[in-house]
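Reviewing the structure listed below.
Every protein chain of the complex appears in place save one, which is left out.
Going in written order, the chains are labelled A and B, and every chain counts its residues from 1.
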Amino acid sequence: MSEIDELVVSFIANVNINDDKTNEIAIKITNLIKHKKCKLVQIIVSLKDRFISEDEKERIKALKCLSSVLYNSEPDQLLKNDVSVIVNFYMSKITDNAVMLECFMGLNALMSMKYITIDETTKLLKFLQKDYQSKDYLAAVRNYPFEILLNVYNRWFTQLKDNKNFADLFIQTYISVASGEKDPRNLLISFQINKLIVTTFKVESFQFSQALFDILFSYFPITFKPPKDDPYRISNSDLKLALRSAISASDIFAQDAFSNLIDKLGATSPAIKNDTLLTLLACINKFGGKACIEFWLPMWTALKFEIMHGGDSSETYLDPLAENKSNDLITEGTTPQVSNLQSNYHLSLDILRALAYQLVELDESAFNKYVVHILDELKPNFEFTKDLRQSCNTLAAIGSANLITFNKVVDLALPLFLENTTEISKLKLMLLNLSYFLDSYIKVTKSLENDKEKLEDFIKNNHLNNSKDEILMILGMALTGNSKIEVTVRTLSVIQFTKMIKMEGYLTKEEMSLIIQYITETILTDNNKNIYCACLEGLKVISQTHEDLVYEVSLKELLNLLPNRFDELILYHKDDELIQVEVILKVILDFTTSRHVLIKESIVALSQKLTEVYITGDSEAVDYCFLILSTIYSLLDNNFAVLDENTVSEIKEQTEESLFSILKNNKGDNSILFDNQNLSLLSNILYFANVNFKRNQHQTELLRYTKLFVDTDKILENPSRLVLPYVKILSALDKDCKFDEASSVMERTVALIENSNKNAMTNLEKVGYMEMITILTNKWYNSNMESALIERYVNWDDQSTVNLEMIAWIGKGLIMKNSASSSIILSHFLELLNDKNIGIIVSKLFELFVVDINSMNKRKGITWTNNVKLLYKQKFFNDVFQNLVTSYKAPNLSLDIKCNYLTALSLILKHTPNKLVEQFMVDLLPMLLQALEMPNSEVRISALDTLKDTTEKFGLLITENIDTLIPLLLKLVVPGSKFNDVLVRLLSLQLLGLLATSVPLNYLKPYKEEVINGLLLTLSDKKRVVRKQCIDTRQIYFELGQVPFE
Amino acid sequence: MSITLAKGIKLQNDKTWSLDYKCTPFSNLLAVASTDRKIKILNIKPNGTKLEDVLDGTVHRKAVRSVAWRPNTDINTATLAAGSFDSTVSIWTKEIVGNDQEMDDESMDEEGIEMDLLAIIEGHENEVKCVAWSFDGNLLATCSRDKSVWIWETDEMGEEYECVSVLQEHSQDVKHVVWHPSRSLLASSSYDDTIRLWKEYDDDWECVAVLTGHEGTVWSSDFEGSNTDQLQEDEIRLVSVSDDSTARVWKYVEEDEENDGQQVWICQSILPKVHANQVYSVSWSPISGRIATSGSDGTLVIYQESERGSGTFEVVAQKELCHGVYEVNIVKWIDVEGKEMIATGGDDGYVNLWNINE
């Protein structure tokens, strides 16, 4: 038996059993032929008995074999007569339905062969057109005719273009094959071929355009849910897009497409409407102005409805404030369908815009007819101020096509409403309407982004320029000429101002400065929330493009306004408005966000101001300084990410001197040094100034500062408040710096603390020195020095609060770097919780381990400051949690000891991210519930705090315990009973309220009455906050399971 | 004279609207109507009060506004009428089996009283505000926000109710109806600020007098009555209380010559003003002849007439906030084994029993 026969046999053996194998064999055979080791005929010979076998399975296998071979052959492999022989062979088999698939497979392969002839192709096409009944076959089979057509198209591309008959045959074949196709995969190809036809052999196929279109449109709109196990992963949108691009492929469809789509616009389903609009848009852009001429009118008529009734859009007016406006009037308008309508509303406008563009491109008079007609229809709306928003939106949309349309619309529409009026409601409308035309300007410029000279042309020649001065004037009047009560008008005018600045090339520098001035004045003198937001937004937007201008006109102004004395009233130069310092600082803080120059300048200027205030100021100044310090601090903290090394370094160089001068010379009553909060703020500012300071300078800085504080100021000889700035700087500096004095500093610090009662160390100083211990432990004691450290400084015999606290701080330093030796301290602390006398103190100290101190926190991109392991809290929590729980559950434990465990636990929880707590919740919850009964408001508070998070995160768990929780809470809300202090009452009420959101109604409903009555006493709580919360919570329960009447 | 709390009984969280008292050989029954739709039956004893029964709360779909015991039934049955905001009236009954004459309290207590629903009367368009039995127990009067008073005739058993008359002269809600303790004379009080008196003329009921004078809704009224027959034949008096915070005593003068069938009434006196706000309830004791009032200000006031019939009343005792800070909807004189007490019901859901100490 020849090799070829063997291969054939094993192929047959594997058909439908091992497809990879068969494929592999097929390739082998093909290669044999390729290398002339055998002839194709031989295969046919070795298969011929099977070809004519009675058993159709045999026939199938045989054909499959042959087809696979062909499938793997190169197009030029088969010679002329091979091809014709085999084609004829297949054509003879093709009437055998059983083997249709295999036939098609083979023929498909043949169709792209080099030596295939037109006649043979035609033969096949004729068969497909006349004798082949697609509906009789499965999708897999039906797929081949499409493939074949595609191959034919590619193979005979040129012929198809010249030879009309051939082309017609091709098209007719397609039509008969494609009609009634349902399979998504096949449809994709069908659409593709359809598109090829109409785009490539246009003219000839005119007679068929109707049929071709019908094939497509019979599927419109496509609503198709892909089956889960679809091997081809065809999505609804794949089909939608394919269909859309086919329908909009050529303007020979224009007539049919437009008229049909316009009908479909009547659809009620927003989804369908959406599809229709998108398709329509595509068609307009593809078919061009000529096709649009006879259709724009019916389209407009159809769209008018959509536009006038669609989209109640509050957003378009007050977008900058969208979020804080939206909650003002929550009517409907938030449901998905509506948002869908929204987009349909805007789509409709886009279509009008597209029409305008196409028409004007075609010829201007056509466009004029279009725009004038629409305008005439809308004119009445302007007279009777009806649907004004939609009307202006429409015109503006038309204008936004290009320069010509824009000018046309501006010329026609602006006169209709642009007039300065003192009538507030009118003015309001006018501003709203104007905004659309400003948007339209922006749209045009955006569309010309890549066409510089067109853009220039537009900027130079748009007719809005003519009204610029008027608009500026009106807006200015609206803003400054009206009393503050006219919030909306003023807000709108600010918003329009902002828009105008966004308008590329519209305003001159001078005009912008003027606007910036307006806005700055407004934000300072008007304390209305909305206006404030609008102004802020304005300043931010302008800063993005004209930071320098904002700095010159606004920020400088603001900084200059700051007085030297707090009690000084700032008389604002314009109208005699009085402004408060706070307002200025707030503004600076709010609008400089993430703009290098502004931030830097603010910080520098503020630092200088600080010194001036400090020098000239009196006791009043302390608060003023506090405000300035807070501002600087916040600026640094909020913008940490954007402040690069250079900026920071500049800041440090320009501010440090003045800041230090403040620390050094202390005048009595306004001293910053002696004001706890101010000193801590200032110290933190120094931290920021150093963290991102030039890395290579840290070493020298470390030495310099140490000299300064330790040697000059002697902060280690006697308690000094200057320890605070020093320790903050230390934690900022690179931990890799060499710090020989570290251990001696440690030594002396500990000493200072140990006889703190003798050396009259103040609490603040103590905090400073304690932090010092943590920092040193953390940064300059590496793991092999740690045991020595503990050996040296951790003394358990001394149970004084101070000593315990110190140990805790050492512990903190170790825990932060996940040091093994931290466990020694931890386990001891856990034992101490059980101690009658000091247990309660220890329990409080547990908070230290996890409390976040800003200067010690891990910061993105900062690796050099402290040793802070990412998950140290997780580790810590896992270490202590079980222990705490088990000790707490220990039998016959006295209540106050239980209390200690609980306090420790809840203090830890307060600073532990919830996701770490989750897994422990089941054990935790019972404890928390008990905690609510502890005779200690602190514990109750922390338990309540934790429970609040729990309720939000683990509703189910809470639901299971609802029957114990609610009665407990109802006890805690009772005013005046022991340990229910204000916060306990308040939190309990809030928690009760939360339950309604996280516990399923059917579980909560049974408690409705009980809660409503249980809250009765609290209604007369002394504290208004509590009363208010009580009322709200009670209201929630009144509404439980009650449907508001619509 | 002083008023002291004998006992406060919390029956529910919602308002206590109305109560009525009836002595039977074996127990002194106090029926209580409230917003929670559950009528409560208490047994009042000098040595202790006991909740005998809570009637099915599903019979009425809204608050029960008014309850009244049927008088003059045979001693072994207790029949109760209850009017509700759900516009229906329910009739409840109970055979009190005296299996043994000298039955002691214990066994009585164990047995308790359980009442069964006997009938549901429908007819009013909306909320029924009050129900009242004629002295002979044959007639039941009911009134409603629908501005009408209906008079129903019933049989021995109290199972069948036939409407014998619908009185529609009031121009607004009728808040309260009460029968004369010994005549077939009916008084109805209304939101239209008037009181109307009704009498039967050849088996139809007619308005015989309209008492005007109150400057606000008249909430309730009560006839003077006496178990000792000091009252002369034609001596009829009525006390009424109103939104206008006053209580007035009205006196029958004579038949009206001009228009026959009509009666002439005068306002004999306005009781000394004590109440600050609305007065909701009044009760005229047949034993002591004293008048008790209560209302929105939570004060319980007792008036005494200097000399019977004189029309000059004085305040002999008052108790402020007798239901805490809550309003007091109902006041009633009760006779607990020869001792005269007062029962009150308030918005706090309590029923309070008061001792009157001479």
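Quick note on the criterion: a contact is a pair of C-beta atoms (placed from the backbone, for glycine too) under 8 Å apart; a residue touches a chain by one contact, two chains touch by 3 or more.
Convention: contacts and distances are computed from a predicted model.
Asker: Assign the chain not included in the display its UniProt protein name, restricting the answer to "Origin recognition complex subunit 3", "MIP18 family-like domain-containing protein", "Electron transfer flavoprotein subunit beta" or "Trafficking protein particle complex subunit 11".
Answerer: "MIP18 family-like domain-containing protein"
Asker: Which listed residue (B:Cys23, B:Val54, B:Val164 or B:Val315) would be found touching the missing chain in the intact complex?
Answerer: Once the missing chain is taken into account, the touching residue is B:Val54.
Asker: So one chain is hidden, and I want to know which residue out of A:Arg50, A:Lys93, A:Lys428 or A:Lys735 touches that hidden chain in the complete assembly.
Answerer: Within the whole complex, the residue contacting the unshown chain is A:Lys428.
Asker: Consider the whole complex, including the chain that is not shown, and state which of A:Ile27, A:Leu703 or A:Ile840 touches that chain.
Answerer: Missing-chain contact among the listed residues: A:Ile840.
Asker: Given the contact definition stated above, which residue among A:Ile824, A:Ile853 or A:Met921 touches the chain not shown here?
Answerer: Once the missing chain is taken into account, the touching residue is A:Ile853.
Asker: Which residue among B:Thr217, B:Ser245 or B:Ser283 touches the omitted chain?
Answerer: Counting the whole complex, the residue in contact with the absent chain is B:Thr217.
Asker: Pick out the residues on chain B that sit against the missing chain.
Answerer: For chain B, the residues touching the absent chain are 5, 7-13, 15, 35, 51, 54, 62-63, 65, 85, 126-127, 129, 145, 173, 175, 191, 216-217, 243, 276-278, 296-298, 321, 324-327, 347-348, 350, 352.
Asker: Which positions on chain A touch the chain that was left off?
Answerer: The list for chain A reads 312, 314, 317-318, 325, 328-331, 385, 389, 424-425, 428-429, 432, 485, 487-488, 528-530, 580, 582, 585-586, 589, 623, 626-627, 630-631, 633-634, 637-638, 676-677, 680-681, 684, 763-764, 766-767, 770, 801, 805, 840-841, 844-845, 847-848, 851-854, 895-896, 899, 933, 935-936, 970-971, 974-983, 986, 1009-1010, 1013-1014, 1016-1017, 1019-1020, 1022-1025, 1027-1028, 1031-1032, 1034-1035, 1038-1039, 1042-1046.
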